[in-house]
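Only one protein chain is missing from this complex, and each of the others stays in its spot.
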Amino acid sequence: MTRKINVGLIGAGRIGRLHAEHLAFRIPQANLLAVSDILLQAAQKCAADFDVPMATRDHQAIMENPAVEAVVICSSTGTHAHMIEQAAAAGKHIFCEKPIDFDLARIDRALAAVEKAGVKLQVGFNRRFDPNFQRVRELVAAGKIGQPHILRITSRDPAPPPIEYVRVSGGIFLDMTIHDFDMARYLIGSEVEEIYAAGGVMVDPEIGQAGDIDTAVITLRFQNGVVGTIDNSRQAVYGYDQRVEVFGSGGVVRAGNDYPNTTIVSDGQNVHRDLPLYFFIERYTDSYIAEIEAFIECVQQDRPSPVTGIDGRIPVVMGYAARKSYAENRPVRLSEIAPA
Amino acid sequence: MTRKINVGLIGAGRIGRLHAEHLAFRIPQANLLAVSDILLQAAQKCAADFDVPMATRDHQAIMENPAVEAVVICSSTGTHAHMIEQAAAAGKHIFCEKPIDFDLARIDRALAAVEKAGVKLQVGFNRRFDPNFQRVRELVAAGKIGQPHILRITSRDPAPPPIEYVRVSGGIFLDMTIHDFDMARYLIGSEVEEIYAAGGVMVDPEIGQAGDIDTAVITLRFQNGVVGTIDNSRQAVYGYDQRVEVFGSGGVVRAGNDYPNTTIVSDGQNVHRDLPLYFFIERYTDSYIAEIEAFIECVQQDRPSPVTGIDGRIPVVMGYAARKSYAENRPVRLSEIAPA
Amino acid sequence: MTRKINVGLIGAGRIGRLHAEHLAFRIPQANLLAVSDILLQAAQKCAADFDVPMATRDHQAIMENPAVEAVVICSSTGTHAHMIEQAAAAGKHIFCEKPIDFDLARIDRALAAVEKAGVKLQVGFNRRFDPNFQRVRELVAAGKIGQPHILRITSRDPAPPPIEYVRVSGGIFLDMTIHDFDMARYLIGSEVEEIYAAGGVMVDPEIGQAGDIDTAVITLRFQNGVVGTIDNSRQAVYGYDQRVEVFGSGGVVRAGNDYPNTTIVSDGQNVHRDLPLYFFIERYTDSYIAEIEAFIECVQQDRPSPVTGIDGRIPVVMGYAARKSYAENRPVRLSEIAPA
Partner (left out) sequence: MTRKINVGLIGAGRIGRLHAEHLAFRIPQANLLAVSDILLQAAQKCAADFDVPMATRDHQAIMENPAVEAVVICSSTGTHAHMIEQAAAAGKHIFCEKPIDFDLARIDRALAAVEKAGVKLQVGFNRRFDPNFQRVRELVAAGKIGQPHILRITSRDPAPPPIEYVRVSGGIFLDMTIHDFDMARYLIGSEVEEIYAAGGVMVDPEIGQAGDIDTAVITLRFQNGVVGTIDNSRQAVYGYDQRVEVFGSGGVVRAGNDYPNTTIVSDGQNVHRDLPLYFFIERYTDSYIAEIEAFIECVQQDRPSPVTGIDGRIPVVMGYAARKSYAENRPVRLSEIAPA
């Protein structure tokens, strides 16, 4: 049996609290030592709820705490890159929520700092740890569907975020599709070369006024020849719709949605069942636990990160390519955004 | 009770025989009077098998037969437009297999002849009569999913046609996707403005040598704002894969594949069932009957054709747009192919 | 290619017309020569609708017609045994609707007549020809689920028959469960030794006043040790419910209901689809065709009947055992009804 890893949490908002709960109660190998938030009350409530011995408004207290071996960064996006650099300088292993940053140069500086410090960095693409998608990847990687030819991802949220959030979100491609870009790379195991994005404002005109779109269909061309398509909507009234399909020379593999129960009713009208799990908190609970567990294990056992800094960087490049493609209505190569 | 319609069949190949059997045995309102084929033996065998009183190698004999009220054209594609013109001139109602032609000018001449003669013309887009897709359209048209936003069509054949056929097929977009283009228009009830096609040769290099591709992902932009995506493969080893999905402001509707039985086995390895119905003959039997029945009814009751000449023309335009898009790797507007 | 079989139809009610249509249009190997019904108009209408050259009120005309090789008996139940004897005496092969009779002695006389005449007899247990159940039997017989242990049959009608029919039906066990008794023997391939029946009047008190019940759960004990259970209801408001399951040492196999389409809608309320096919006419169309086709083939090719006279007799014995079990509330051995 291996020793426990001491962890510090930076940011006690919704996602921070989620990780705090898992670190506290679900991952015996982790020891959550401290939590910081610029709102001291949030840090204190988090500490009280999840038995964390130290709460602070100053993340430096965590960075400087020699007992802390690893940090979990859940502060606002604009601070991620800086936090990574600080943590790396302090020799701490890093779990960072996605995205690392919207600025590729800042991402590169943060990754360089990580590299130089020799610490581990895992980016929070939690869907890679979902049992459905893991099984798909496993089957694809094992050649069960032969050589992949076509990828299909459906990814629709139950409701759009507040319009204030939309304004600073970086746009649908960098905020929402970014998860699907990661999923595409994860499932196919090859890089995307070119992207074509179509879509529009169909859900809420306010989203359009904020300079964004809410509905999109994206075509991906991979280096290994696979063609993929992603469709996104900010509003699926029936709940979170998260499905993938990989088709290949030897067959097809599909993952469907998760439901709160298997109960089916037939009455005089129709055959019906309850809607799928509502949103990411419900649907991806297990994957949030599994990603943090994987992080703790990779630190503990000195194994490579399952979601590296490069895995964090490339979907941002893809997001910019999609944005440019949509703006100019033409396929855009990733090399236009980030020359190799 | 209405009188029977006397029908002549032109072309006794696979699809011709299919229609012959249905006209003979499944559609009480039709009276199959004569069958022609340039191979007399084929016409004779068809006549013998389905109790048709007259077999001939000369389609003129059918065109000139005053008892024949309607013709079903199943001869080779290159003859369709000409047959339509002849039948129109002879005052006969026309059911014609898709495509009308690959030449838009010839299509237009044929449609003009039909218009002038005042006869009915129905084009053989049989999938419109499939119970799954009909139910989807019905629900979409009834507003059950609100305003449509996204369309997804998966259409994959179990095996590619012979390479000789591929060479004269007009290419995947005009031969295979043409059905999906029709389905897209049928389900959404709006016209496509712009198409972007990606894909490649993944199934068989010989198809590439024949100047065609075998795998494609196509993006459609509709006039009403809907964005759609079609994915095609010439070879799904698990059988014919024919699914559609329409997503909208009020929900989503999906139609899945048809299976030979509902039987499911769980053993020590996994839970499994038989593969879906193998190909169009098995899957679309009912829709082939229904389309001919609809044709006979529209003649009998003097109602508008459910699949008009324009419905036959537009998917050809879409096929050319897709082909051009693929060749030039850019979205192509339909107006580039056929100016309004 | 084999010669056609000339068939005479006795009884032109609902089920008679069904067979007439199939013999006329769906089974090229059959030639429907004549139809009789005690209501001449019914015979005439049937003949007109399905191109039958002769209609008569006198079934003797069919029995005596030397051109008729096989008869299809669809007259009322009370006449079946007598018709079988007459047809056997006339040397004609026999397809007879179930049940042969409610009187075991009369059944035995009819079967003796068949045996003596050396003609073929097939009893109308059409469900044996349903693709779902055929696949279950095939898998069970092939040992795919190992040695069978448990059988489950759910068999529920969408609506009870008219109360006048209930009164002369022989009771639920002989009228409705009889099909499930046959299915039980067909799927397991072993004979039932003992039956226990529970149930009651839950759907309609009038059924109780007619001396019958409308809801039942029946336990079957087979000679090979398998235990089975059947549940019946005269009224499933969601439509015809016809499912089976065989569980064994190596797994389980299940067949579910058939639906008019595969279309599924998710809206803001739930995920729903259309109800299953409504009743036997819709659900078992293919099996009605297949059973008559099998009959024609067994005559044509001189093969054994797929559903023999014994197959017709045993479910009647089971029906009596179930009735006695219900009346006396105790398990009843089949040997109490029909000593071996």
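Should a chain be cited, it is by its letter among A, B and C, assigned in written order, with residues numbered from 1 in that chain.
In this section, contacts are C-beta pairs under 8 Å (C-beta built on N, C-alpha and C of every residue); 3 or more make two chains touch, one makes a residue touch a chain.
Remember, it's a predicted structure, so these values are computed and weren't measured experimentally.
S.K.: Can you say which of A:Met63, A:Ala110, A:Ile145 or A:Met318 touches the chain missing from this structure?
M.R.: In the complete complex, the chain left out is touched by residue A:Ile145.
S.K.: Out of C:Pro99, C:Gly199 or C:Gly312, which residue would touch the omitted chain in the full complex?
M.R.: C:Gly199
S.K.: For the chain that's not shown, point to the residue among C:Ala89, C:Ala112 or C:Ile150 touching it.
M.R.: Touching the chain that is not displayed is residue C:Ile150.
S.K.: In the complete complex, which positions of chain C touch the hidden chain?
M.R.: Touch set of chain C with respect to the missing chain: 146-147, 149-150, 152, 154, 156, 196, 198-200, 202-203, 215-217, 219, 221, 225, 227-229, 231, 233, 235-238, 241, 247, 249-252, 329-331.
S.K.: Mind listing the chain B residues that contact the chain we can't see here?
M.R.: 237-239, 266-276
S.K.: Touching the missing chain, which residues of chain A?
M.R.: 25-26, 28, 49, 131-132, 134-136, 139, 144-145, 250-258, 260-268, 274
What we mean here is this: only the chains that are shown with their structure count from here on.
S.K.: Central chain, going by Cα centroids?
M.R.: Of the chains present, the most centrally placed is B.
S.K.: For chain B, which other chain has the most distant CA centre?
M.R.: Chain A.
S.K.: Using CA atom averages as chain centres, what separation in Å is found between chain A and chain B?
M.R.: About 43 Å separates the centre of chain A from that of chain B.
S.K.: From the C-alpha centre of chain A to that of chain C, how far is it in Å?
M.R.: Chain centroid spacing, chain A to chain C, equals 58 Å.
S.K.: If you average the Cα atoms of chain B and of chain C to get two centres, how far apart are those centres in Å?
M.R.: Using C-alpha averages as centres, the distance is 39 Å.
S.K.: For chain A, which residues are shared contacts with two or more other chains?
M.R.: 237-238
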